[in-house]
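Structure record follows, encoded as structure tokens.
All protein chains but one are shown in place.
Now for subunit A:
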Amino acid sequence: MSALTSTGPVVAEPTTVPAAERRTTLPTRDADAPPPVPRRAVGRANGDELFARVGAWIAALGATWLVTQRFLPLSGVAWFVIVLLVAGIVMTALLSAMSTTFVEVRDRVAGVVVTAGAVAVGLALVSAVVFVFVRGWRPLVHLNFFTDDMAGVEPKAPFTEGGVLHAIIGSGIQLGIGLAVALPLGIGTAVFMTEVGGRFARVVRTVVEAMTALPSIVAGLFIYTTVILAAGVPRSGLAAGLAIGVMMLPIIARAADVVLRVVPGNLREASLALGASRWRTVWHVVLPTARPGLATAVILGVARGVGETSPVLLTSGAAPFITANPVGGAMNSLPLFIYTQVRSGEPNAIGRAFGAAVVLMTLVLALFVIARLVARPRRYRSRPPLRRRLVALLGATRSIRPRRTRSNGETA
């Protein structure tokens, strides 16, 4: 007995043990003992590889400096970056080729190329954002930029005069009108396409998907021709809002359709099986489950709508003063303000345009962060209602199922 339990590996010694004491024993293992061979970390780069990676880029940096500053007349940051990328790829290939096989050389070069491509895209994005902020912060430090409009302000006027309040108000009003058109119709259509279905719904889906291809300028031209020229409505916030609405409608409908389609079918079936009507199922199960996704779809549609210049360019007219009445004549908006100011060519007007671009971008960024925040807690926040629904469902099925656990316990 003692011989069996004390030694580590279980060795069969059946002949010496009396039959009465023949019991199964578990081997004891020393948890603190070191493994016989140190484990190899295969996921991480070893020293040699790390040296090759870092060394390649240091070598590339040196080579780039030599090429761009000493050998060839390639001055400027752009050339430096391009040559650095090429040199980095070449150096990586050379250094790997010195120590490894062709297969690994190819792997490392591919890794460098992919990473470099992603970094280039990241740099372009950062450069766009930073550039607009750097060019646009100057008018922003004057408070009147947010509280004043451009009525009676010369394009050459310093930044202490004039502001973009009228454009911000205009953007808000136009977006509100656009949303009032696009939101109920878009989500209603998505509900129709996924929950009601049928041949007609397929026709609607085909047409809606086709209309997402409509260029935004053509949507603007459509409103310009029908509402402004044919119906005689002056260029106004209403027309611009309608143009934005027509542009956003297919986008929101399509995105909402995608979101509603991924609502699990068994939730729907569970609700219907419990006797809920289709309307109740949609209102209490499908829409709440899809709420974060719907919110994301709508907010991203809004971000697209608020930044789109071309439909507004044709339909709203650029007023330099605050217009709060949607049908009361020309009304400016942020993208249109940026466009007209840049086109004027005056340095101060361009500075104002960049300031307005910062405001617009901050607005879009805020909308975007809100969309992310709404979408993220899907796992955390909307779980209680979902769980409650599931518990209710399980409770319903459990009462039907025979209770086997208790009877098992009694027989044991």
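Just so we're on the same page, a residue touches a chain if its C-beta (ideal position, glycine included) is under 8 Å from a C-beta of that chain, and two chains touch if they have at least 3 such contacts; residues count from 1.
The definition used in the following text is that contacts and distances are computed from a predicted model.
The chain not displayed here is annotated in its UniProt record as "Phosphate transport system permease protein", chosen from "Cell shape-determining protein MreC", "Phosphate transport system permease protein", "Aldehyde oxidoreductase iron-sulfur-binding subunit PaoA" or "Putative RDD family membrane protein YckC".
The omitted chain makes contact with just one of the residues A:Leu61, A:Ala97, A:Ala157 or A:Ala201: A:Ala201. Within the set A:Gln69, A:Ser99, A:Ser127 or A:Asn325, the residue that contacts the chain not displayed is A:Ser127.
When the omitted chain is restored, the residue from A:Leu238, A:Ala290 or A:Val306 that touches it is A:Val306. Think of the hidden chain as still there; on subunit A it touches residues 76, 78, 103-104, 106-107, 110-111, 113-118, 120-122, 124-125, 127-129, 131-132, 135, 184-186, 188-189, 191-193, 195-196, 200-201, 203-204, 207-219, 221-222, 224-226, 229, 246, 249-250, 253, 255, 258, 262, 277-280, 282, 300, 303-304, 306-310, 313-314, 335, 338-339, 342, 353-354, 357, 360-361, 364-365, 367-368, 372.
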